[in-house]
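Complex shown without one protein chain; remaining protein chains in place.
Right after this comes subunit A.
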Amino acid sequence: MRSSVKLGVLAVGALAAGLSPALAASGPIKIVLAEEADLLEPCMATRSNIGRIIMENVSETLTELDVRGKKGVVPRLAESWEQTQDGSWRFHLRKGVTFSNGTTFDAKDVKHSFDRIMSDKNACESRRYFGGMKVDVKVVDDATVDFKVDPVQPILPLLMSLVTIVPEETPLEFIREPIGTGPYKLSNWTPGQQIVLSARDDYWGTKPQVTEATYLFRADPSVRAAMVQAGEADLSPSISQLDATNDKTDFSYLDSETVYMRLDHNIAPLNDVRVRKALNLAIDRQAFLGTLVPQDAVLATALVPPTTLGWNPDVKVFPYDPDGAKKLLEEAKAAGVKVDTPITIIARTANFPNVTEIMEAIQAQLQEVGFKIDLKFVEVAEHEGYYSKPFKEGRGPIIVAAMHDNSKGDPSFTMFFKYDSKGTQSGFSDPKVDDLIQKASAAVGDERAKLWSQLFAYLHDDVVADVLLFHMVGFSRVSERLDWKPTIATNSMLQLSEIGIK
């Protein structure tokens, strides 16, 4: 009965679309994801399995980052913002916005949403973006709110694109039924099976074409691809490269993940810059493209993808130069560096496609120039133990192969953690790097971009901080009835309002 009603609606919809071509088609769609959302908690939406479903669909933010155009930070629930004399930020809120429970959105909701994230009654993930800051949120009037941040935050408007707004009545503890101001509301959640979002009639913005989205979850990539092919789903944001064979439905996209090898500069021989350079010259990065790594992947010169602010086009990828690597190793050896100390590469099982083969090939290439390399694969939790501080005492020289995601458009989400002396995953300590990170984080506009560019060049060419490998690509399968292409944000967010129906 239900399906025949749906069919009827579809038929009527199709008829209407056929009769008046000016009217865009609309209707329900099905999306198949790899991983189920275990929670639908708005303050956890920065985690991709949750964010992909609710971010900007159910829960909206004051600002958002424009990843399709290049407009930077654009208004969402805030119409405008400015920095006041004392460095705090004032946001002017959109009026006439209601939550899906009927209450009106105002400044008190913004304050509560932020205080909730910072509360000790929960472990909201988004709090991590405000580490080391003292934030005081003040309601000026219903449509104005002030954020006084110590130290002054030049990128607060960008950070606000990560803070989901919930109504004032939301308890501090984790909730299971998100209420938001977004174009959709949660209408069904059957754990293990499906999550359904339906379009709201009282949404403040443009009415989206997708009227209802059903999310299904299949861990196996070939099943996800088969489902779109068989018409059981309309969109699978991630399928495997092997299945991406139909150029009408399968699209590759730079997915904001970067594969690299973190070097521990504290332990010899990795404390020697010649050795680190030799590691870089010994690897034939180009040979991986189109073989073990997808053809469209991009060789990395920074830990953030090329769409990020301050990415430096003048930094060049290390050439494949095994003779140069051998020469550097000999020089280091002559200077008393124990270059034949066995070095261990720690990699994570199933971290990304072909990780085993890629790491084995790198091991072979490094051995070719004279390194002694052991390769060890570990599970996620053990990997984390090697990757993050505190590092184990008495360890040998260790290289951690890892994948880092930054789709946020600004390097600050990466640089402190990975390169600052105090960064949790930083393998070295360099006062100039610390200084540049601090300056760039506090700068705005062109100055900010310039400082980040400077840092990228210094890290890559002078410090030779790590072995940067590939900006990875993902593959999506999109039914031919949809008008949608994946972007660099697809990993963390999938805005239903951007999906067109042909």
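To be clear about the criterion, a contact is a pair of C-beta atoms (placed from the backbone, for glycine too) under 8 Å apart; a residue touches a chain by one contact, two chains touch by 3 or more; residues count from 1.
Everything that follows uses one rule, which is that contacts and distances are computed from a predicted model.
Peer 1: Which name from "ABC transporter permease", "Carbon-monoxide dehydrogenase small subunit", "Phosphoribosylformylglycinamidine synthase subunit PurL" or "Transglutaminase family protein" does UniProt give the chain that's left off?
Peer 2: The correct option from "ABC transporter permease", "Carbon-monoxide dehydrogenase small subunit", "Phosphoribosylformylglycinamidine synthase subunit PurL" or "Transglutaminase family protein" is "ABC transporter permease", the UniProt name of the unshown chain.
Peer 1: Which candidate, A:V74, A:A335, A:A364 or A:V380, sits in contact with the chain we can't see?
Peer 2: Touching the chain that is not displayed is residue A:V380.
Peer 1: If the hidden chain were put back, which of A:A25, A:V223, A:A268 or A:A457 would touch it?
Peer 2: Checking each option in A:A25, A:V223, A:A268 or A:A457, the one touching the absent chain turns out to be A:V223.
Peer 1: From the list A:R68, A:K108, A:R128 or A:K432, which touches the chain that is not on show?
Peer 2: A:R128
Peer 1: Identify the residues of subunit A touching the omitted chain, counting contacts across the whole complex.
Peer 2: Within subunit A, the residues that touch the unshown chain are 38-39, 41, 47, 120-123, 125, 127-128, 131, 174, 176, 191-193, 216-220, 222-223, 226-227, 229-230, 232, 379-382, 384-385, 387-388, 413, 417, 424-425.
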